[in-house]
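Scroll down for the structure; my scribbles are underneath it.
Here the complex is missing one protein chain, while the rest keep their positions.
The block that comes next holds subunit A.
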Amino acid sequence: LGNTIILDNGASSLKIGKVDSQISIYPNSIFRSKSERRKNFVSNQIDGCKDYSSLFYVLPFQKGYLVNWDVQRQVWDHVFGKDVLNLKCNESNIVITEPHFNFGSIQEAMNEIFFEEYEFQSILRTNASTLSSHKYNNDNPGEECCVVVDCGYSFTHIVPYHKNVKVSEAVCRIDVGGKLLTNHLKEVISYRQLQVMDETYVMNQVKEDACYVSMDFNGDMETCKLKGKDNIVLRDYVLPDYTQIKRGYIKVGYTTPTKSQEQMIRLTVERFAVPEILFHPSDVGIPQMGLAEAIMHSVSKCSEDTQPHMLRNIVLTGGSCKFLNFKQRLEEDLRRLAPDHLDICLTMPENPVTYACEGGLRWTKTNTIREHWLTLEEYQEGGQAACARQFYDI
């Protein structure tokens, strides 16, 4: 068997793992910049861009599903190509991730592209959370169940696993992810202070730098009503201008507004009201359960004897889990909802973004992965039907 690579194909970034080397992350997008109009920046070419203001995104994914194949092909071509990975596709095997219950037409296109265009030796299509489950079970021998909470860019999936097999009936999706949070932050800041609707890149950084999950929502709301130094939630964020200031940052300490050169936005309720949408989607009018409620609902659909094990093994993955206090708050919310005699235990990996990819790498080293591969010969013989059989229930 040749080289094996893991491609966790997210809507916002590709996470690529090669055996015996570091996992790398590349943006899954083509960018256009206001300052360098003649240029298309494909994926990590954006690192060479000097001005991230009004960055224009051309994304292959829409609402979490791969629909713009031309864009995706350009990104893959670039990343597999000589500038980045320099991959010999016809000597490699690839593990690719896709969203749960992906649409048939997208799956067929994937098979076709990976076998006929890139000519991989064999492919393995799976869900990112399945890889996470493998990783979790490997790190925690003795546990047979786990619930993977994948809180990504387009949406959040809650997926219970029993012996690394997805409990399909219990999978639950909340239509809130990092993209919605950034867009919401953009919207409220644009209305209340400064027009930033075009600044997706910058506002995403603001979100990552300044937002946090509140442990006492009502209390923090009260704090925000206080004036001056008593308002300990308030932060001033200096926006980048890409001449002197290359990256935005939080201003240290309380300062009175001055007539300085730098452009600032003042964040108060936005700091915790934005991530709060994950816990209460109804705050913006999305008629769905929040994270804790949805986890309890999902677990309640699993067989009764596995339920205590599920609640004891909840693992948090995906970029939107990285908000400060995310784990503590979810733990608290779950504790309130779960029966008293059951233990609740959450695990936040060191890097929730690459967790699935690490799991994939670990899995390739075991024997259990063998039966899951589909080789090029099998595809040539059985076509799409063979793929559908092999990758059933993905």
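Please note the rule applied: contacts are C-beta pairs under 8 Å (C-beta built on N, C-alpha and C of every residue); 3 or more make two chains touch, one makes a residue touch a chain; residues count from 1.
Keep in mind that, in the parts below, contacts and distances are computed from a predicted model.
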Discussion item. Can you match the unshown chain of the complex to its UniProt protein name from these: "Vacuolar protein sorting-associated protein 51 homolog", "Dynactin subunit 6", "HIT-type domain-containing protein" or "Small ribosomal subunit protein mS29"?
Written reply: "HIT-type domain-containing protein"
Discussion item. Considering the complete complex, identify which of A:D198, A:E262, A:E331 or A:E378 is in touch with the unshown chain.
Written reply: A:D198
Practice prompt. Just name the one of A:R32, A:R266 or A:R335 that touches the chain not displayed here.
Written response: A:R32
Item to complete: Among A:S21, A:N90 or A:S105, choose the residue that contacts the chain missing from this document, as touch is defined above.
Response: A:S105
Worksheet entry | Which residue of A:D139, A:E208 or A:D283 touches the chain not shown here | A:D283
Worksheet item: From the list A:K15, A:H184 or A:R235, which touches the chain that is not on show?
Response: A:H184
Discussion item. Applying the definition given at the start, please give the residues of subunit A touching the unseen chain.
Written reply: 32-34, 37-38, 40, 54, 56-59, 62-63, 65, 67-71, 73-74, 100-101, 103-106, 109, 112-113, 116-117, 157, 168-169, 171-175, 179-180, 183-184, 186-188, 191-192, 197-198, 200, 221, 224-225, 268-270, 273, 280-290, 293-294, 297
